[in-house]
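A single protein chain has been omitted; all remaining protein chains appear in their positions.
Lettered A and B in written order, each chain numbered from 1.
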Amino acid sequence: MPNRTADVLIVGAGAFGLSCAWWMSKRRDGSRILVVDEGEFAGGASGRNGAGFRMQWGLELNIRLCQESIRFFETAAEELDYPPGIGLKQDGYLVLAHSEKALKTLEAAVGTQHRFGVPSEILDPAECIKMVPPLGRERLRGGSFCGLDGSASPFLWLDALLRACRRQGVEVIYGVRARSIEPVEAGYRVHLDDGPVGVAKVLICTDWAAPELLAPLGIDVRTEPLPKEILVTAPIPPAVKPILVSLEHKIAVNQVDRGSVIFTVSRARTGTSTHSTSDFLGFAAPKIVDLVPGLAHVPALRAWGGVSSVTPDMQPILGETERDGIFVAVSSYRGFMTSPAVGRIMAAMVLDGDTNDPIASALHPRRFAAGETIIEPLLNQE
Amino acid sequence: MARSIVIIGAGPAGLAAALEAERQGARVTLVDEGQRPGGQIYRQGSPALGGKDVAEAAEIRRKHDLLDAFCRVRARLDYRPNTSAFALFGPREVHVATDERTQVLGADAVILANGVREVAMPFPGWTTPGVMYAGGAQSLIKGQRTLPGRNVVVAGSGPLPIVVAAQILRAGGKVAAFAPLHPVTAGARNLAGLWHGRGIVLEGLRYLATVMKAGVEQLTGFVPIRARGTERLESVVLARLDAAGRVVKGSEREIACDALAINYGFAANSELAAMAGARMRYQQLTGGWLPEVDSFGRSSVEGIFVAGDMAGLRGALVAETEGRLVGAAAATAPEAFVKQSFEQSWRKELTRRRRLCEFQEVVRAMLAQPRALFAVADDDTIICRCENVTVRNLRFAFSAGHLAPNTIKRSTRAAMGWCGGRTCLPMIMALAEIHAKAAPSAMMTPRPLARPVPLSALANPTKGQSDAEQDR
Partner (left out) sequence: MAGDSQSPRGEPVGQQARSRHSSFAGDGGGASLNFRFEGQVIAAREGQSVAAALIAAGIRSWRVNESGHHKGALCCIGYCFECRCRIDGEADRRACLTEVREGMRVERQIGLG
C-alpha cells in the first residue's frame, strides 16, 4: 500500500487504544484514525485481568480517574450503542486487611476518599464475613468497602468499543505489528508489518511494550512488564457479592454475573508470557483456600496469564513525549478500569493539544527524569 | 537406568504402549480417567452388573487378549484409574488429579493416548434430554448394561451408528429408525482398502445384518432437523438436505422416540499435546487439530509421544499396533534411538499399520462431513451448552470479525464453561468456516485445566514424583 496515510496512528487495540480512538472519532472532526494491534482481539492485558473497577484509592488523581470512568461504564451500553451491555456489576468492592498496619492504611484512604465524595466505609471482620460468607476469619482485621465499585466484562467492553469505533470510521486492524517509527518532515512514517503509513501523530498504547518502539527514537518510557496469573472456577450460585482484594494474599476475587469466580493472583515474577506457569496452580490454590475457605470445594476450570505494566511509581504515564506528535498512554496495571477517562483525556491532548487536564499534567512521561514521584498509599500495600 | 514413562489413556493405544514399554524395561505410570481399563472401545462394565457383551466375537477376542495381557503385567505398573491428567507442561511434567488430590508426575517420556471424543451436528432441539451421542448410548450398553431408551433413533456418519443400532437390538432394545448419512457402500470401490480391513468389514457386515434382519427402517441420507419435547424427547424429524443444507421439500419424516443417538464425527482430545507446545495441524475428518508426529509417534516436543486416534482417527486396530511402536520408541533413550534400525526391527508392525490405514480410507468415505449439515441449526439453536451460546450470538461475534476460536470465545463465552469447549468447538469451527469461507488457521489456545479440579484438590498436592520416579 503506497502512500498510506492517517492523521493519528494508535498502536495497540486494548482498552486504552480503543477508548482513545473512540473519543477521537466521537468528535467527528474528520481526523482519520488508524489503530493497529499485533495480536488478536482482546489478546493483551485488557482481556486478561480481574475485570474490577474501584474508586477506593488513596490519591486524588486515582480517585478522580476512576470516578469518571465508573460513571462512563454505567452508561456505556447506551453511549456506545451496544445492546448486549458490558456485563456491568456494581455490588461493591471490599479491600481486606489482615494486619493492623493494613487496616490503618485503609482507614487513612477512606478519609481521603470521603473528601472526594466516595461513599466508602470501614467494615469490621464480622461485617466482612456477613457480606462474603465464604471468607476465612483467621487474621482478618477488617476492610474498606464502597458499593459503587464493581466489575464489567473486559471482553464486552472491548467489543463495544471496537464496534463503535468502526461505526465512526476508525480503521482497526489486528495481526499487524508496528515495527518502527521514522521521523519525517511532516510527522512520522511508521513501518507496519504490511507496509509504511505516513501519520501526523502517533499514540502508543502498547503498555509494557511501549519502550521497545520508543527507545530507538531516544524516548525514555519507564515501564516494565508485570505478569499476573488468573484462575477461574466453574459457575456457582452467588457467593462473593462484592469484589474482594486481599492486600496480604495479593489476590483479587471477582464472581462475575455468569457465576464463575475469577482469582487474579500476583507474585514476584518477570517476563511477558501469557501462559500459565507450571507451578501456578500449586502456588495459588492454597492461598485461595486460605482467603476463602468456603469456596474450597469449587472446581477450577481454567488458568491463564496476563501481562500488565508497572511504572517506577506504579502510576500511569499519560502525555506527549519529548518528540512532538508522539504520545504515550501506559496503564500501570489499571488499564481496563481507567480506560474511559484516559480515552477522553488523551483524545483532547492528541487532537487539541490540551495539556491542562490536572490528572494528565501530574502523570506526564517526563516526571521520572524530573525526579517527581507520586505515591499511592494503597498500591504500595499491594 | 530404567526410563520413566507416563502414559495417558488406557484404551488400546495406551494399553499396548504400556505393555511394550514395560517389556522393554521402562517404569510405566498409566493414568486413566476410567474406573477400569479398556478406554471407550474396550469399555468394561461394573463386575457387579454382569450381562452379555453385545460386540462382535472378534472384537471381544481382541478386547480380552489385550486386557488379559494387561492384567498379567498390571502389578508391575503404576496403574492409576479414576485419575485425570489436567495439565501438561513442557516438556514432561504431567499434572494429575483424583477427586481429592493432585500430583505432578515427572517423566523421561510422556505418551498421550487419550483418543477422540464425539462430534454432533446442531439442530433445533438437539439439547433436548434424550438426544445423546451414539458412542454415549453405546457406553450405556457396554458399561452400564442399560439401554439408552425404549425406542431409539440412531443417526450419523461413519461406522459407529451401524454398530450402535445393532448393539441396541442385540441388547433387546428397539430401534425406531436408522439414518446413516452416507450409504454403507460409500467406500466400497476402494478394493485394496477393503481387503486390508477385511476382518473389520466382516464385523461391520454382521452388525449391518442385525439391523437389516430386525426390519429397522433405514433412512439413508437423512439427518435430524428437529427434536421435539421439553423435559424429554418425544419425537425427531428427519429429512434430506440439499447441497446448501436446505431441507428437501417433502422429505421430512417425524418419528416418535424417547432417545436419539447421533454421531457426526470425532474430535481429537489433543489439548494436552497443544498445551505442551507440540506443533499441531488441522485435518477436519480425522479429528480436527492433531499433533504432528513421525512414524514412531514422536511429536515436535522432545519426549512427548502420541499414539492412537489422538494422532488422527484410525480405529482400534491401528491404535493397538501403533501403541506398541510408540511404547518401544518412548522406552528408548533419545540418544539411542536410531530411526533406521527401529524401522528395520519394527518392519512388520509398520507394514500392518500402513495396511490398516489404507482400510481407513474406506471408513473415511463414510465419515465425510458436508458443511451443509451446519445450516440446519437456526438462530436460536444452542451451540455452547455450558454457556448457552446460540447461533445468533455466534453470528453477532462473526459480524465484528471474531472468527478465530480465541476471539469467538472471548466475545461470546463459548467454550468457557464446564466442558472447556469439548462439545461446542468443532461445531463453532464449522460455523466460522462457513461464515469466513476459510478453514480455521489457529486452534483455541489450550489452557490448563484440561479437566475441572476442585480448589481443595489443587491445594492438596501429593509431594514427590510418580512411583516410577521414586523407584529409580
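Convention: a contact is a pair of C-beta atoms (placed from the backbone, for glycine too) under 8 Å apart; a residue touches a chain by one contact, two chains touch by 3 or more.
Please read all numbers here as calculations on a predicted model, not as lab measurements.
J.: Could you tell me which shown chains are touched by the chain that is not displayed?
T.: Missing chain, whole complex, touching shown chains: A, B.
J.: Given that one chain is not shown, which residue among B:Gly130, B:Pro180 or B:Gly193 touches it?
T.: Hidden-chain contact among the options goes to B:Gly130.
J.: Of the listed residues B:Ala268, B:Cys386 or B:Met427, which contacts the missing chain in the full complex?
T.: Reading the full complex, the residue touching the unseen chain is B:Cys386.
J.: Hey, which chain A residues sit against the chain that's not shown?
T.: So the residues of chain A touching the missing chain come out as 234-237, 259, 299.
J.: For chain B, which positions touch the chain that isn't shown here?
T.: 33, 36, 40, 44-53, 57, 60, 63-64, 67-68, 70-71, 117-118, 127-133, 135-137, 139-140, 143-150, 171-173, 230-233, 258, 382, 385-386, 388, 417-419, 422-423, 451-452
The definition used in the following text is that only the chains that are shown with their structure count from here on.
J.: Would you mind pulling out the distance in Å between where the CA atoms of chain A average out and where those of chain B do?
T.: That gives a centre separation of 41 Å.
J.: If you look only at chain A, which of its residues touch chain B in the complex?
T.: Residue positions touching the partner: 40-43, 47, 84, 155-156, 159, 162-163, 166, 174, 232-235, 258, 260, 276, 278, 281-282, 284-286, 288-289, 295-304.
J.: Residues of chain B touching chain A in their complex?
T.: Against chain A, chain B makes touches at 87, 89, 93, 95, 102, 104, 387, 396-397, 400-402, 404, 406-407, 410-411, 413, 416-418, 420, 445, 447-449, 452-456, 458-459, 461.
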